[in-house]
Each structure stands twice: as C-alpha cells, then as structure tokens.
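Shown here: the complex without one of its protein chains, the others still in place.
Up next, chain A:
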Amino acid sequence: MKSATLMLTLAIAAGWTAQGASAQTLKTVKDRGVLSCGVTQGLPGFSAPDDRGNWAGLDVDLCRGIAAAIFNDATKVKYVPLSAKDRFTALQSGEIDVLSRNTTWTLSRDTSLGVNFAGINYYDGQGFMVRKALKVNSALELNSASVCLQTGTTNEQNLADFFKGNNMKYEVVAFSTADEVVKAYESGRCDAFTADISQLYAERLKLTTPADHEVLPQVISKEPLGPLVRHGDDQWLDVVRWTLFAQVNAEELGITQKNVDDQAKSDKPELKRIFGTDGSLGEQLGLTKDWFHRIIKATGNYGESFDRHVGPGSKLGIARGLNQLWNKGGIMFAPPIR
C-alpha cells in the first residue's frame, strides 16, 4: 500500500510540478545546498549503507562526485532509496535530481520516460544464480524451472525472451524489492534467481551460506548501466555526464585520489586544461575551474572506485572484465576533456 500511495503521489506530482523541475536543475541544487540522488534500497557494491551507516558504492561515488563538483563537499548528498519500479517516477516528478541506480540504458526508456542517460558506469549482462546442489551447469538446463526476479527491471523481458527463444518453459515469481526476491529464493520458492550478474554477486552475500550458490556462466543480455537525469535540461545532463567522464579519464591519465594534488601543479598542457589552470572548461559546465580536482579528490578515479566497491579489493571480488579501460582490454571509454 505504501508504495501504491507513493506511486499515486508521484504521478500527480509529475503532472503538476514537472515544468518547474525540468530546467535549471543545477541552479535548484545550488540553491538547495544539497544534491538529491536516487539510489537502490541496498545493493552492496553499487549503493548500500556501509558498516558506519554511510551510503557507499560505485553508483554512490557518482553522486558524491557530482556533489564535490558543485559544493566542494562530497557529503552534501541526500540519498533517496528507490525500488526498481518507483525509480523513474521519482526522477520524473523532481523528487531526485539524478538517478544513479544500476539502471539499464534502453531505447524505450530513453525515448518514452522523459529521461536522458548520461553515460555508462558499468557494463553488465543478465545471468542466473542457482543452488550448487541442483547440479545445473548451464542456463539451458533450466527448463520448467521457477525463476525469482525483481519486478520493474529489464530482466523480466529478457527472461521471457531467453526461455521462449530456447523453447523452454518457466514460471516467473516477481517481487517488488530485491530483499523479497532474496528471501523467496533462499526459502526454496524458486530454482533460480535472475538479475544482472553484478547484482547476483552482491545479493549472494545476503544469503546464509553464499558458498552453496553459484552464478551460471551464461550471459543472456547486454545491460549497460548508468546514471540518468530528466529530459530537457542539457546543462545538468552535462554536469552528470562529465563527472563520470572525469572519473574515467582520471584513471586513464593515472591521476588518483592520492596524487591529484601533485598532478594539479603539473605543467603539462593537457593537465593544465583539465585542472583549470588554463582555459575555462569548468565554467563552461556551470561549475568552477577546479571541478575535476574536486571530483577526484573526493572519490578517486573510476578504477579506484571500482576496486574499492566491486573489484578484487571488495567483498564482491568481481573482475574488471568489460569494465576495464579501452586501452587495457575493456570497453570503458570516456571522451577527452578538452
């Protein structure tokens, strides 16, 4: 009921107040003094409260980066936890300024929801998790299985496509929050749990004995995940997009949270442009000259963020894979800052 009421309020709010919220988001955020960032209801590695109760993760680092670029203070973020099915309405209605919540970029979302994707901060694909005891080695052996998933995701349609395409039967059991899916899967209500592979690894940590479960090797879809903003505010789209690009470019240039202060003093023309000692790239974004410096100082570069939250340095321990930089065998690529 709570979520139904929320949907209704948001739907009405979307109708009434949309115009005020659609343009000049940057100014609104500056005036408000805090960035409102939509995140998950708790997905380790991407956005979840850490041991001290602070939100942390790859998606959260983007919120922190934007806040740092605007306020020079990465803590000036109000995190709004959203379920998969409420997230777009929250963005449309102006409740949040940016949605940084492992959301797949698709054509229909880009065109019909009144939103714009700002980039891709994680290349993922959909997979399946099963109990090891089932002795299933491939997703193709899942004929007639019950599959649990979270509703309101691209996973729902991919699953239907996959089973139909392989002429297999299945039963889908859909829940509105990820925690409900985990509970149902753990209780044995379903044979398999489907989600983006990164999410499966993260949710596996919530199970009583994670070692009893395995993620099957098949990847049944492309899931480019990234942040998004409301349609019709190009300046704000640029701010979000270039915060992400700043993090990726910093890794490529070898600029880290530690060495960023030294690098800022460099005489190299490229670095002078990036750090704002030459030119006015930051002001063109509606930010300050030292925007890049602020972001990296607060969150580190993309690689650091990845290692800290999802990579080998984290509990998830996911390999870089596709998310490695383009010049190191992956496809993570950011346009140049110039």
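Convention: contacts are C-beta pairs under 8 Å (C-beta built on N, C-alpha and C of every residue); 3 or more make two chains touch, one makes a residue touch a chain; residues count from 1.
Methods note: contacts and distances are computed from a predicted model.
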Name of the absent chain as recorded in UniProt (options "ABC transporter permease subunit", "Aspartate carbamoyltransferase catalytic subunit", "Ferredoxin" or "NtaA/DmoA family FMN-dependent monooxygenase"): "ABC transporter permease subunit"
Residue of A:175, A:201 or A:245 touching the missing chain in the full complex: A:175
Contact with the hidden chain (one of A:30, A:206 or A:231): A:231
Touching the absent chain when the full complex is considered, from A:61, A:191 or A:252: A:191
Option from A:140, A:160, A:205 or A:331 whose C-beta touches the chain left out: A:160
Listed residues A:34, A:113, A:271 or A:322, member touching the removed chain: A:113
Positions on chain A contacted by the hidden chain, ascending: 1, 3-4, 7-8, 10-11, 14-19, 22, 84-89, 92, 108-109, 111-114, 142-146, 148, 151-153, 156-157, 159-161, 163-164, 169-176, 180, 183-184, 187-189, 191, 230-232
